[in-house]
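Not every chain is included here, but those present sit where they belong.
Naming follows writing order (A and B), and every chain is counted from residue 1.
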Amino acid sequence: MHNKAHLTLLGKSSNVGLARITTATFASELDFTLSELEEIKVAVSEAVTNCIIHAYPMDEGIIELDLEIEDCKLIIIIKDQGIGIKDIEAVLQPSYSTKEEHMGLGLAFIDSFMDEFKLISEIDEGTTLRMIKIPEQLKNTVE
Amino acid sequence: IGEIRRYLRDNNPIRVSRSLRDTAYKALQIKENLKNKNSEEPSLKEIARELGIPRSEITYALDAIQDPISLFEPIYH
């Protein structure tokens, strides 16, 4: 099974839902349960919200969402061209946030809900988050 | 025009689609039933097969009945 889609959107809060539903709909081709689809939606919401709040603090930048199904794996790549991350090690710590009122749990959620995730960033160039999720059902049959 | 009317009567895409809420609750109900029967959570695919509604429409309906998640609020407390 192979499929691909690409969504480009403006970084405004009303578009978080668009990213979430498009991803969940794309993902539903695989054997995910409703709870797994919820986890995917939370991960995408957190990632897109990070782009809106952190990557583009001043204006509405562009967010790119790459969706791919390959060998029954769901691959999600979320890319911004925002301010970038100075210390990746630091932001990966749970409860770490560069914004006072924020919980700093977004990336921790992503870590716990996805099978793999990787953050790549360059100051003033932008940030790319790559996540992979495999249906639990499939993992069980493979074992 | 007559033909369009006939087509709509036979396959009215609007009438066929039940209300979002109805679809969402039916999907959740089927999920529970299948879970009890097989003692593991069914996939959306299985729910869609049982319900006879496309997966994408179920995803849409389920999202529509959820409380909107606030952008600046953590999702789980």
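Keep in mind that, in the parts below, contacts are C-beta pairs under 8 Å (C-beta built on N, C-alpha and C of every residue); 3 or more make two chains touch, one makes a residue touch a chain.
All figures in this text were calculated on a predicted structure; none of them were measured in a lab.
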Q.
Having one representative of every chain kind in view, what are the subunit counts of the entire complex?
A. A x2, B x1
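Keep in mind that, in the parts below, only the chains that are shown with their structure count from here on.
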Q.
On a C-alpha centroid basis, what's the spacing between subunit A and subunit B, in Å?
A. 24
Q. How about subunit B: which of its residues touch subunit A in the complex?
A. 27-28, 31, 40-45, 47, 55-56, 58-60, 62-63, 68-69, 71-72, 74-76
(Q) Which residues of subunit A touch subunit B once you look at their complex with the stated criterion? (A) 13, 16-17, 20-21, 24-25, 28-29, 31-35, 37, 41-42, 45-46, 49, 52-53, 101-103, 105, 109, 135, 137
